[in-house]
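Note that one protein chain of the assembly has been removed; the remaining protein chains are unaltered in position.
Here the chain labels run A, B, C and D in written order, and each chain numbers its own residues starting at 1.
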Amino acid sequence: MKIDRRSFLTYTTALVLGGAAGSMLTPAPWKLTDDVSIWTQNWPWTPVPEDGEVTYKQSVCTLCPGGCGINVRLIDGRPVKIKGLEDHPVNKGSLCPMGISGLQYLYGPSRVTSPLKREGKRGEGKWKKVSWEEALGAVTKKLAELRASGRPQSVACITGSDQGTTPNLIGRFLTAYGSPNYIRSATAQDAIEQAIYLTQGKQGTPVFDIENADFVLSFGSGILDGWGSAGRMFNLYGSQKPAKKIIQVEPRLSDTAAKANQWLGINPGTEGALALGLAHVIIKESLYDRNFVENFAFGFDDWTDDNGKTHDGFAKMVKNFAPDKVSKITGIDKAEIVSLARAFARASKPIAINGRGHGAIPGSIDESLAVQSLNALVGNINKPGGISAIPDSNYAKWPEVNIDEIASKGMQQPRIDGAGSEQFPNTRFLLNRLPEIINSAKGESPVQALLVTDANPMYTLPDTAATKKAFDRIPFIVSFSPYMDETASHADYILPNHSYLERLQDVPTAAGISRQVISLAKPVVKPTYETKHVGDSFILIAKALGGFIENAFPWEDYEAFLKETLKDQWRKLKKKGIIEIKYDLPEPLAFTFNTVSTKFEFYPTARGSVKQKQNSALPTYTPVPIEGDVQRFKLVLIPYDSIRLAGGAIANAPFMTKTVDDTVLKKQVGLLEINPATAKGLGLKEGATALLTTPKGETTVKVHLYEGIKPGIIAMPRGLGHTAYSEFLADKGINVNTLTGPIEDPGSGLDMAWGIRAKLIRI
Amino acid sequence: MKDKNAKRYGMVIDLDKCTGCGSCMVGCYSENNVPFKADETNKLDSINWIRVYKITNNKTYPNTEVCYLPMPCMQCDGAHEGHSPCVSVCPAVATDYDYDTGIVSQIYTRCFGCRYCMAACPYHARKFNWWDPVWPADMEKYLSPNVSPRMRGVVEKCSFCFHRYQLARDKAYLEKREELEENEYQTACAEACPTGAITFGDLNNKHHAVYKLKNSPRAFRLLERLNTNPKVYYLTSKSWVRKAGDNYLAHEEPTKIKNNIKEHH
Amino acid sequence: MFPFCFEWAWDISHLVFMGGLWYALSIIGAGMTFAIVKTIFDCSGGHDNQDHGHH
Amino acid sequence: MSTDQNQTVSTEAATDPVNHEPETNDSPPSKSSGWAVFLFFMIGFVGSILSGWILFPELLYSKKDQPIDFNHAVHLDVVSDDCESCHYFRDDGSFAGMPDLSSCIDCHEEAQTDDPEEIKFVDEYVTPDIEVPWLNHSKQPDCVFFSHSAHVIGADMSCESCHGDIGTSEHTRVYEENRLTGYSRDIWGYSISRLGKPEAGEPKPMKMNDCAKCHKEETGHKGACFQCHK
Partner (left out) sequence: MNETPLIPAGVKRCSKWQFSLWMAVVTAVLLWGVYAMYLIWYKGLNQTNMNDAYGFALWIWADLAVIALGGGAFFSGFLTYIVGKNELKNIINLAVVIGFICYSSALLILAIDIGQPLRGWFIFWHANVHSMLTEVAFCLSCYFAVLTIEFIPLILENPKLDKKPFWHHLSHNMHGIMAIFAATGVFLSFFHQGSLGGVAGVLYGRPFAFREHIFIWPFTFFLFTWSAAAYGPCFTILVTKITEMITRKKLVKDSAIHLFAKISGWMIITYIIAKSIDTIYWAFVTAPGMGFTLMDFYASSTYNIGLLFAEIVICGFIPGLILITKRGRENSFLLMSAIILGVIGVSLNRWVMVLQVMAVPVFSFNEWYTYMPSWQEVATTVLPVAYGLIVISLAHRYLPVFPQEKELNPID
């Protein structure tokens, strides 16, 4: 057998062919074919979630102030699903998409996983991981320095809430430290609370007993868009009787408007005029509640003060708001106004509410007063289906704070934001004024150190550029955010709080609900990362500062503090998770008010000096000024709120952004809603790209033609355009706050802006 | 294969109650390990087992009306039970019709990604995994073991949360029961809907809420004229919504169109 | 495609479809086997008598 | 591609002088080379058959020992409730599967014997509170929903009918894992050809066809996909 190259090739071929033929008679090729496909079914990079025992833990959602109960499903202690807690008094099992997305706040790329120290320039995103000792030490050192230099008042703290133990603990810290500048973020609740205070003399959380109302007149409140406790509102809507009517007054066909029995497209910002116009018809046609107005109200008719000066009453004042005139102002048909007024007054339990969208912007006090007056006209105060206020929960009682001389001096300084000053005596916090005050300060910033927790002012404050400028002037910023939000990313130190599912926290009554409900948010899981409860951080800083400050915090940690605060209720709360105090209205006392007149004051005598100078404190309608030159900016831009977009301190979870329609966001570009008629005039077609300019800024948008928006008005959602967080949120659309600015209510100092003039050019 | 105790699980969605909040979608994502990407704005490559459409009556301001329309898999019966548009076309039996529950399955490990079923489904209920799913930063920790995460290259769709049926059956076995209570098996979307617009149950069971609701004069189904015979019913009091749910010639009125196929039991 | 596959059922659809398939495969298989066997036979036995004019 | 100039002309006469003779002259084949070709073919044929049946299974599976050499027999003697003493159903009807440390700790807080395996168990797992990474011979892939309650309670099947008489084993067996799929070899079955039946007392193979076979026999049909898939 001669083996040359040729035969070698032949023999090799024979060998291979024989091998191939033989292998066909073995399991190898067949099993491998099967196994390769099984490999694709179990790719190592496709996760296999571990199975285990199912348990449930109940807690409270604190992603917004709504305070809905949640039920968390866990597998071997690992949370996998959040749903509404069936028997929670606030939401009765209903939950909004944000609440259901909760686990994406627990894990995910936006979490700050350890204390961080800024390395690069502010906002550059360069951080150094530091130990808790170092981070707390640095903050303590700075605060000690400022105190040593006699400027404790130059420390300000921005928080998301002033209710419950954590905010109170921080407030206590600031008091002991010596700064009056505890600033809570503002919402529409501020204006409503103030209106209730001015008319009823009560400080407290407003109640809108929509449960028992049969006619809900909403002046732009997105009751199905996330207003109030979203879970509660959805539950109410789903379980309401068909006879209940919802009338939605707003310039845009929102989800609420879509579900309302009637939608009235109004000129934005003229809601107050409509309220007075309705009052006009009700009074003119004597449809008002005579018993209430005559026996329990003050200032309805003209009245004479102690000095013998006669003042116009409410009834006389609203004569100026005849349907004809109101129709012109609001753009609503005269007949509609009249019939709405009649329907409202004739309903057995009508209620009027306000606070646009989610209620992010307080709005004008006049408007809130007008709405309160409307409720009073139908006698719908302090009774089922009506409006009232429940006193702030008073369980937070601790030993008096003893403060030293430095602190005492600091506390005597006026607040930087001007709240409570002679100008704004009835307002407690004015965060919206802070950027302007810092920016216009001569010399160094009045705020030398800023502590931020549960708030994201860099994103949520109108006029982002001004806010950033102001923050750049603050030498020392500390964020306690669990997430890398805009404010955290501009901080010098981040001392990350636990995420909401990892921390213990009491949750007081949310606005709206007619019962006092104190819930306990219990940790569902152990902290995943190197985070610390913000209460513990403050206690540790206090202890490190020593002296009177240390003495003000005799508790080992936040839990001990909470335990002592709740005293005998702690055990019940820990066991049940909820303390519910039904807020009953003792009948004879129902119509007693804490005002000077002891009556409901249509004429709010307690109203501040600004109004007094104008001779009348009556809630009249003067157009809320809107920024921008009408010649240059022919359109009006209004921000709107959507339940699928979180516009507040805590931003969208990826799941929520996933639900956002492609008519709102397309790729990274936000869409602007515009009426087709308006768009046609501008030569814009569906999906066209345009340049949107306002006096505050400009941006590129795409347009979405929508018949559900008033011609001449354009709308953009809040909650987009984040610059921080992760790729799942950042750089998507535009933050509408970069295009708007605050308008200060002369009576309250609160922001009452509802929109801004704008210009749209096709590009 | 079908026995007399067979169920026909179905859903009734009250469009008058649906506010378009999207809780059903999010509830579904978190129940079923639905993945997400940085950009989900192309709704044609965004995996949603239930998608809420926003439809309008096409009238000008201020007479515009909006209706939200959540669309899960319709679990079609087809002209005769089991003849769903998608089931018969699958070349590899990766999807089948369960005669015991009426639910159309989708088996990700069997599917080889030909997408014929997607072409067959007029509701666009079927979604393809164009990408490998990625759960960033520790997010894999929240995945549920009850629903198998899908890999790239396969089709997925709403299963009426069949795993919940499986788990409920487990409990029933333990307690030596044959039947499930109505509340023992509910889909995640029905559970998540904060206004209670979604009702779920056995369409054949007189004691289940869906049985009564589906016979309401407000009830209709989507694209009934195609004879897909869906098991998802909708309720609306608005005639334009009903009309948008199917195709009609200019002179036709929805309520007057008789279907060639009547729902069967 | 085989009676031992999960999806197999002894019903008319399978018998017709798979019957057609196996029928076609058998013809192809038998034809090729015939051609190859005959070729091997031709090469070993009828080497000298082969016919070249097959076109 | 072709032009008139530059053409390669191929004529029979030019290139193939022996055109009517298919055999070429450079390598005259002989009978012996034909046999050699056949020999090589057979070498390949037999070689691959042998390696496919013997070598292939050896290469396909990796072998691992259980972390602890567990003695089922000893435990079964002392527990009151047979297998379910440790492999129990939870209240929701789900099956707990491999017991975790909390089940063991009642007896094994400290070592009860001087068995080195028990001491190892206590020292390495109980004391530092680390779960034992048992290797599950019957572990189904993630796509499978297997209901123990449907089989054990619903159909009144014994554990042995699938798992064999593992309960009386005194030692753990070597765990063989398919290198490609990660499956336990038990799923495919120990016979690489999947022919023949497992001996009495051996665990049953657990591929889908095995499930289907039993389902067909017991219920009359193989079942819908979702009966066993998730």
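Everything that follows uses one rule, which is that contacts are C-beta pairs under 8 Å (C-beta built on N, C-alpha and C of every residue); 3 or more make two chains touch, one makes a residue touch a chain.
Bear in mind that the values here come from a model prediction, so they are computed numbers and not experimental data.
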Which of A:12, A:37, A:131 or A:348 contacts the chain that the document leaves out: A:37
Residue, one of B:9, B:29, B:49 or B:128, that touches the chain absent here: B:128
On subunit C, residues whose C-beta touches the chain left out of the figure: 1-2, 5-7, 13-14, 17-18, 20-21, 24-25, 27-28, 31-32, 34-36, 38-40, 42-43, 47, 50-52, 54
Residues in subunit A touching the chain absent from view: 33, 36-37, 39-41
Residues of subunit B in contact with the chain not shown: 42, 44-45, 53, 55, 78-79, 85, 88-94, 110-116, 118-124, 126-132, 151-155, 222-223, 225-228, 243-244, 246-249, 252, 257
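Rule of thumb we're sticking to: only the chains that are shown with their structure count from here on.
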CA centroid of subunit A to CA centroid of subunit D, Å: 56
Chain centre separation in whole Å, for subunit B relative to subunit A (CA means): 33
Where subunit B and subunit D are represented by their mean Cα positions, the distance between them in whole Å: 37
For subunit C, residues contacting two or more additional chains: 6
Contacts with 2+ other chains: residues of subunit B: 93, 108-109, 146, 149
Touching residues on subunit D, where the partner in the complex is subunit C: 20, 22, 34, 208-209, 212, 222
Subunit A - residues contacting subunit B, complex: 40-41, 43, 45-52, 75, 78-84, 91, 94-97, 100-101, 103-104, 106-109, 111, 224, 230-231, 234-235, 237-239, 253, 255-256, 258-259, 263-265, 528, 643-644, 654-663, 665-668, 675-677, 707-711, 726-728
Of all residues in subunit A, those that touch subunit D in their complex: 1, 4, 6-7, 10-12, 14-23, 25-28, 31-32, 35-36, 38-39, 41-42, 44, 48-49, 51, 53-54
